[in-house]
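One chain of protein is taken out of this complex; the other chains stay put.
On to subunit A.
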Amino acid sequence: MRLSSISLAQLTANSVVRVVKSEAPLLFTSPSVAHERRRLLNRPGLLGYKRGMVPYFKDGKVIACTVVEVDRCQVTDVKTAEKHGYYALQLGCGSKKPDNVTRQMLGHFARAEVAPKKNIAEFHVRNENGLLPLGTFLRPSHLKVGQFVDVQSKSRGKGFQGVMKRWGFAGQPASHGVSVVHRSAGSIGQNTDPARVFPGKKMAGRMGFETRTIQNVEVIEVDDANGLVLLKGSIAGADGRFLKISDAIKRPLPKD
(Lines give C-alpha, C1' and ligand atoms only; values in the text may rest on other atoms or scores of the structure.)
Protein backbone atom coordinates (compact mmCIF):
# COMPACT_ATOMS: atom_id res chain seq x y z
CA MET A 1 0.00 0.00 0.00
CA ARG A 2 1.48 3.29 -1.09
CA LEU A 3 0.87 6.00 1.42
CA SER A 4 1.47 8.81 -1.03
CA SER A 5 -1.53 7.89 -3.08
CA ILE A 6 -3.97 8.20 -0.19
CA SER A 7 -5.06 11.72 0.69
CA LEU A 8 -5.07 12.18 4.43
CA ALA A 9 -6.15 15.08 6.55
CA GLN A 10 -2.92 16.69 7.63
CA LEU A 11 -2.14 16.42 11.26
CA THR A 12 0.49 18.57 12.89
CA ALA A 13 2.37 17.39 15.82
CA ASN A 14 2.31 19.43 19.01
CA SER A 15 6.02 19.90 18.78
CA VAL A 16 5.82 21.78 15.47
CA VAL A 17 2.80 23.96 16.19
CA ARG A 18 3.68 27.53 15.41
CA VAL A 19 4.18 29.59 18.54
CA VAL A 20 4.13 33.34 18.84
CA LYS A 21 7.49 34.29 20.15
CA SER A 22 7.21 36.56 23.17
CA GLU A 23 10.02 38.37 24.87
CA ALA A 24 11.08 37.06 28.19
CA PRO A 25 9.73 39.25 31.00
CA LEU A 26 12.30 41.27 32.87
CA LEU A 27 12.95 39.49 36.09
CA PHE A 28 13.18 41.26 39.40
CA THR A 29 16.75 40.07 39.67
CA SER A 30 17.84 41.08 36.17
CA PRO A 31 20.61 43.70 36.09
CA SER A 32 18.64 46.37 34.27
CA VAL A 33 15.69 46.11 36.67
CA ALA A 34 18.03 46.09 39.61
CA HIS A 35 19.69 49.23 38.25
CA GLU A 36 16.32 50.99 38.00
CA ARG A 37 15.46 49.94 41.52
CA ARG A 38 18.66 51.19 43.09
CA ARG A 39 18.67 54.55 44.77
CA LEU A 40 21.38 56.07 42.62
CA LEU A 41 22.38 59.69 42.46
CA ASN A 42 22.27 61.85 39.38
CA ARG A 43 25.67 63.35 39.99
CA PRO A 44 28.87 62.48 41.84
CA GLY A 45 29.73 63.76 45.30
CA LEU A 46 32.94 65.17 46.71
CA LEU A 47 35.98 63.85 48.53
CA GLY A 48 37.60 65.62 51.43
CA TYR A 49 39.36 65.41 54.76
CA LYS A 50 37.99 66.10 58.20
CA ARG A 51 39.99 68.90 59.80
CA GLY A 52 38.21 69.61 63.07
CA MET A 53 35.17 71.33 64.47
CA VAL A 54 34.19 74.95 65.13
CA PRO A 55 31.20 76.70 66.69
CA TYR A 56 29.07 78.52 64.18
CA PHE A 57 26.35 81.06 64.95
CA LYS A 58 23.13 80.94 63.02
CA ASP A 59 20.09 83.03 63.99
CA GLY A 60 21.62 83.72 67.40
CA LYS A 61 22.07 80.02 68.13
CA VAL A 62 25.30 78.09 68.22
CA ILE A 63 25.80 75.07 65.98
CA ALA A 64 28.78 72.73 66.13
CA CYS A 65 30.21 72.43 62.62
CA THR A 66 32.72 70.07 61.06
CA VAL A 67 35.41 71.66 58.91
CA VAL A 68 36.08 69.68 55.74
CA GLU A 69 38.94 70.39 53.37
CA VAL A 70 38.32 69.54 49.73
CA ASP A 71 41.87 69.06 48.56
CA ARG A 72 42.38 68.92 44.78
CA CYS A 73 39.45 66.63 44.13
CA GLN A 74 39.63 65.43 40.51
CA VAL A 75 38.04 62.86 38.24
CA THR A 76 40.49 59.97 37.79
CA ASP A 77 38.33 57.46 35.96
CA VAL A 78 35.03 57.29 34.13
CA LYS A 79 33.10 54.03 34.09
CA THR A 80 30.37 53.41 31.56
CA ALA A 81 27.72 50.73 31.20
CA GLU A 82 29.12 49.69 27.81
CA LYS A 83 32.52 48.87 29.22
CA HIS A 84 32.08 48.27 32.94
CA GLY A 85 28.38 47.47 33.30
CA TYR A 86 27.50 50.56 35.28
CA TYR A 87 27.96 54.31 35.23
CA ALA A 88 30.36 55.68 37.81
CA LEU A 89 32.96 58.33 38.38
CA GLN A 90 36.15 57.63 40.22
CA LEU A 91 37.45 60.68 42.07
CA GLY A 92 40.83 61.26 43.65
CA CYS A 93 41.71 63.56 46.50
CA GLY A 94 44.86 64.89 48.13
CA SER A 95 48.35 64.31 46.84
CA LYS A 96 50.94 61.59 47.24
CA LYS A 97 54.63 61.28 46.48
CA PRO A 98 55.08 59.41 43.17
CA ASP A 99 57.78 57.28 44.89
CA ASN A 100 55.12 55.86 47.20
CA VAL A 101 52.69 55.01 44.42
CA THR A 102 52.80 51.71 42.56
CA ARG A 103 53.62 51.72 38.85
CA GLN A 104 50.18 50.44 38.02
CA MET A 105 48.51 53.31 39.83
CA LEU A 106 50.92 55.82 38.28
CA GLY A 107 49.79 54.59 34.87
CA HIS A 108 46.18 54.91 35.95
CA PHE A 109 46.68 58.52 37.03
CA ALA A 110 48.71 59.30 33.90
CA ARG A 111 45.80 58.16 31.73
CA ALA A 112 43.56 60.74 33.43
CA GLU A 113 46.42 63.28 33.25
CA VAL A 114 46.24 63.98 36.96
CA ALA A 115 48.89 63.95 39.66
CA PRO A 116 49.04 60.90 41.95
CA LYS A 117 46.23 61.07 44.50
CA LYS A 118 46.28 60.08 48.15
CA ASN A 119 42.75 58.66 48.24
CA ILE A 120 40.38 57.56 45.53
CA ALA A 121 36.71 56.63 45.72
CA GLU A 122 33.93 55.80 43.31
CA PHE A 123 30.50 57.35 42.95
CA HIS A 124 27.80 55.44 41.13
CA VAL A 125 25.55 57.63 39.01
CA ARG A 126 22.20 56.93 37.39
CA ASN A 127 23.17 57.47 33.74
CA GLU A 128 25.69 59.04 31.43
CA ASN A 129 24.35 62.56 32.18
CA GLY A 130 26.05 62.39 35.55
CA LEU A 131 29.48 61.69 34.08
CA LEU A 132 32.25 64.26 33.86
CA PRO A 133 35.37 64.32 31.67
CA LEU A 134 38.65 62.96 33.04
CA GLY A 135 40.66 65.38 35.14
CA THR A 136 37.74 67.68 35.99
CA PHE A 137 38.22 69.57 39.24
CA LEU A 138 35.38 69.35 41.75
CA ARG A 139 35.24 72.35 44.04
CA PRO A 140 33.28 72.89 47.28
CA SER A 141 30.68 74.93 45.36
CA HIS A 142 29.66 71.59 43.81
CA LEU A 143 27.57 71.42 46.99
CA LYS A 144 24.90 74.01 47.61
CA VAL A 145 24.48 75.80 50.91
CA GLY A 146 21.44 74.38 52.69
CA GLN A 147 21.44 71.06 50.89
CA PHE A 148 21.71 67.74 52.72
CA VAL A 149 24.51 65.26 52.21
CA ASP A 150 25.49 61.79 53.35
CA VAL A 151 29.02 61.53 54.70
CA GLN A 152 30.88 58.23 54.76
CA SER A 153 34.02 57.75 56.81
CA LYS A 154 35.85 55.35 59.08
CA SER A 155 35.15 55.71 62.77
CA ARG A 156 37.85 55.97 65.42
CA GLY A 157 39.50 52.65 66.26
CA LYS A 158 39.00 51.59 69.87
CA GLY A 159 41.17 48.47 69.89
CA PHE A 160 40.18 45.18 71.55
CA GLN A 161 37.22 45.92 73.80
CA GLY A 162 35.05 43.91 76.15
CA VAL A 163 31.35 43.27 75.65
CA MET A 164 30.26 46.04 78.04
CA LYS A 165 31.90 48.78 76.00
CA ARG A 166 31.52 47.16 72.60
CA TRP A 167 27.91 46.00 72.77
CA GLY A 168 26.52 47.66 75.89
CA PHE A 169 26.05 44.42 77.83
CA ALA A 170 25.11 44.85 81.47
CA GLY A 171 28.00 42.83 82.86
CA GLN A 172 27.56 41.04 86.15
CA PRO A 173 26.82 42.20 89.70
CA ALA A 174 29.50 43.63 91.93
CA SER A 175 28.69 41.19 94.74
CA HIS A 176 26.42 38.16 95.45
CA GLY A 177 29.21 35.70 94.88
CA VAL A 178 30.50 37.11 91.59
CA SER A 179 34.24 36.86 91.44
CA VAL A 180 36.63 38.20 88.80
CA VAL A 181 33.95 38.20 86.05
CA HIS A 182 32.22 41.54 86.80
CA ARG A 183 32.59 42.76 83.22
CA SER A 184 32.13 39.41 81.47
CA ALA A 185 29.35 38.52 79.06
CA GLY A 186 27.90 35.48 80.85
CA SER A 187 26.33 32.68 78.87
CA ILE A 188 26.90 32.55 75.12
CA GLY A 189 24.36 29.87 74.20
CA GLN A 190 22.31 26.82 75.09
CA ASN A 191 23.16 23.23 75.88
CA THR A 192 23.56 19.99 73.96
CA ASP A 193 20.84 20.96 71.50
CA PRO A 194 22.63 23.35 69.24
CA ALA A 195 25.95 22.25 70.71
CA ARG A 196 27.54 25.28 69.13
CA VAL A 197 27.67 29.04 69.37
CA PHE A 198 25.50 30.74 66.77
CA PRO A 199 27.34 32.83 64.18
CA GLY A 200 27.25 36.55 64.84
CA LYS A 201 27.21 36.14 68.62
CA LYS A 202 28.20 39.42 70.20
CA MET A 203 31.48 38.99 71.99
CA ALA A 204 34.59 40.95 72.89
CA GLY A 205 36.83 41.98 70.02
CA ARG A 206 38.09 44.79 67.85
CA MET A 207 35.90 47.86 68.14
CA GLY A 208 35.72 50.91 65.91
CA PHE A 209 37.47 51.66 62.62
CA GLU A 210 34.32 50.72 60.77
CA THR A 211 32.81 52.51 57.80
CA ARG A 212 30.02 54.70 59.05
CA THR A 213 27.64 56.82 57.02
CA ILE A 214 25.98 59.80 58.60
CA GLN A 215 22.87 60.73 56.67
CA ASN A 216 21.20 64.08 56.08
CA VAL A 217 24.01 66.37 57.14
CA GLU A 218 23.28 69.99 56.31
CA VAL A 219 25.81 72.04 54.34
CA ILE A 220 26.31 75.29 56.24
CA GLU A 221 28.95 77.02 54.19
CA VAL A 222 31.15 76.47 51.14
CA ASP A 223 34.30 78.39 50.27
CA ASP A 224 36.00 77.80 46.94
CA ALA A 225 38.95 80.07 47.70
CA ASN A 226 40.18 77.87 50.55
CA GLY A 227 38.60 74.56 49.49
CA LEU A 228 36.41 74.53 52.56
CA VAL A 229 33.04 72.99 53.43
CA LEU A 230 31.29 73.46 56.77
CA LEU A 231 28.92 70.65 57.71
CA LYS A 232 26.41 70.77 60.54
CA GLY A 233 27.14 68.41 63.39
CA SER A 234 29.80 65.78 63.81
CA ILE A 235 31.24 63.21 61.42
CA ALA A 236 32.61 59.79 62.37
CA GLY A 237 36.37 59.51 62.71
CA ALA A 238 39.33 61.52 63.92
CA ASP A 239 40.68 64.72 62.37
CA GLY A 240 42.41 64.09 59.06
CA ARG A 241 40.09 61.21 58.19
CA PHE A 242 39.17 60.76 54.53
CA LEU A 243 35.51 61.57 53.84
CA LYS A 244 33.20 60.64 51.02
CA ILE A 245 30.45 63.23 50.70
CA SER A 246 27.48 62.61 48.43
CA ASP A 247 24.04 64.14 47.99
CA ALA A 248 21.59 62.74 50.53
CA ILE A 249 19.63 59.82 49.10
CA LYS A 250 16.70 60.50 51.41
CA ARG A 251 16.30 64.21 50.72
CA PRO A 252 15.76 65.98 47.41
CA LEU A 253 18.28 68.48 46.11
CA PRO A 254 17.25 72.12 46.60
CA LYS A 255 15.89 73.81 43.51
CA ASP A 256 18.29 76.29 41.93
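The rule we apply is simple: a residue touches a chain if its C-beta (ideal position, glycine included) is under 8 Å from a C-beta of that chain, and two chains touch if they have at least 3 such contacts; residues count from 1.
Everything that follows uses one rule, which is that contacts and distances are computed from a predicted model.
Asker: Per UniProt, what's the omitted chain called: "Trafficking protein particle complex subunit BET3", "Translocation protein", "AT22563p2" or "Mitochondrial 54S ribosomal protein"?
Answerer: "Mitochondrial 54S ribosomal protein"
Asker: Per the definition of touch given earlier, which of A:163, A:185 or A:230 contacts the omitted chain?
Answerer: Looking across A:163, A:185 or A:230, the contact with the absent chain belongs to A:230.
Asker: Considering the whole complex, which of A:40, A:81 or A:115 touches the chain not shown?
Answerer: Here the residue in touch with the unshown chain is A:115.
Asker: Consider the whole complex, including the chain that is not shown, and state which of A:21, A:39, A:103 or A:250 touches that chain.
Answerer: Only one listed residue reaches the unshown chain, and that is A:103.
Asker: Across the whole complex, list the residues on subunit A that are touched by the chain not included here.
Answerer: On the side of subunit A, residues 51-52, 54-57, 60, 62, 67, 69, 71-72, 95, 98, 103, 106-107, 109-110, 113-116, 224-228, 230, 239 touch the unshown chain.
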